[in-house]
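For reference, the structure discussed in these notes is given below.
The block that comes next holds chain A.
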Amino acid sequence: MKAVYEKYFRSNLPHIWCAGCGHGTVMAAYALALEKLGYDKNDVLAISGIGCSSRITGYLDSSTMHTAHGRALPVASGAKMCEPRLKVFVFMGDGDCTAIGGNHFIHACRRNIDITAIVMNNNIYGMTGGQYSPLTPYGKKATTAPYGNIDHSFDLVELAKGAGATYVARGDVSHMKQLSDLIVEGAQHKGFSVIEAMTPCPTSFGRYNKTPDPAQMLQIFRDVTVSVKRAEKMTAEELEGKILTGVFVNREAPEYVEDYQKLIDSFQGGDK
Partner candidate 1 sequence: MAKVKLLQGNQACLEGAISAGADFFAGYPITPSSEVAEQAATKFPKLGRKFMQMEDEIASMAAIIGASAVGHKAFTATSGPGFSLMQELLGYAANAELPLVVVNVMRGGPSTGLPTLPAQGDVQQVRWGTHGDHSIIVLSPYSVTEVYYQTIRAFNLAEQYRTPVILLMDEVIGHLRERFDVPEGYQPEIINRKAPESKENYLPFRNTEDGVPPFIALGQGEGSRYHITGLTHGESGFYSSNPQVVDQFIRRLSSKIEDHVDEIAEVEECYTEDAEILLVAYGCSARASRAAVEKLRAQGQKVGLLRLLTLWPFPDKLVAKHCAGKKAVIMPELNLGQMVREVQRVCPSDVPVKSFTKIDGSLFTPEEIINFMKKGGCL
Partner candidate 2 sequence: MANLWSIRLTGSGGQGVIKGAIILAQAALNDGLNATQSQVYGPEARGGSTKSEVNINKEEIFYPKAEKPNVLLSLTQESYHKYSQDVEANGFIIVDDIMVKCDPKEKRAAKTFSLPIVRTARDEIQNELCTNIVALGAIVGITEMLSKEAVLEGIADNFKAKIYAINEKAFLAGYRIGKEAQPLD
């Protein structure tokens, strides 16, 4: 029996993701979100960059674009600007979004263009073999940090907040329904929405950091994540080492494409 969300997948495509990878769960959460949103598949444009995460667009049954490393957001911005009626989703990996695409990311946040960005954060460059990314935690090992990472990592939520995104949320694949709901809310939000989706990479992250077992990684996600609502009732001591999930920013601000349309409309009926 086919799951309800499978109608959002293309058929006959083998995927490249490793056993234990969380990306398939993110894809399912996204498909469930589409089902809930009730979007016509013909109106959805999904755009990705490069890396394991980016392959998601190959599997989704809508208009899809697999762009260049880090460039998904400006490609999506041009498409959204020209065809505002399209529902534009951008899928990025952690290195894709915050290293090579970091500049595009902060500017998309600042511009507040109506795009929903889903950052599949597995804390590592998976496809190229486990090199550390800007979201690899301090001290963790990677093939380019064999003695432990001395780079300090970004907090993606704080980065998005600081750059001006008007919807910022974090979920993880051990809480699939929550993740899916965040995608729904992000898509319905008018403006630039960022949803960080924590997803395990047992092959390239776990293997070098003593958590090679996929089930063990998922268990860690369950153990360390705390919803922002629950966190309100917890002490600083209790929150030590925890990662907060849920909605961090949800505010109204003028949306870029609408503002530009207002400018166009202001010229209707003569030059000013």
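On how the list was made: all candidates are chains of the complex that A comes from, given by their letters.
By definition in this document, a contact is a pair of C-beta atoms (placed from the backbone, for glycine too) under 8 Å apart; a residue touches a chain by one contact, two chains touch by 3 or more; residues count from 1.
Being a predicted model, the structure only gives us computed values, none of them experimental.
J.: Given the candidates 1 or 2, tell me which one touches chain A in this complex.
T.: Answer for chain A among the listed options: 1.
J.: Which residues of chain A touch candidate 1 in their complex?
T.: Those residues of chain A that touch candidate 1 are 13, 41-45, 47, 57-58, 61-68, 71, 73-83, 86, 103-104, 107, 260, 263-264, 267, 271.
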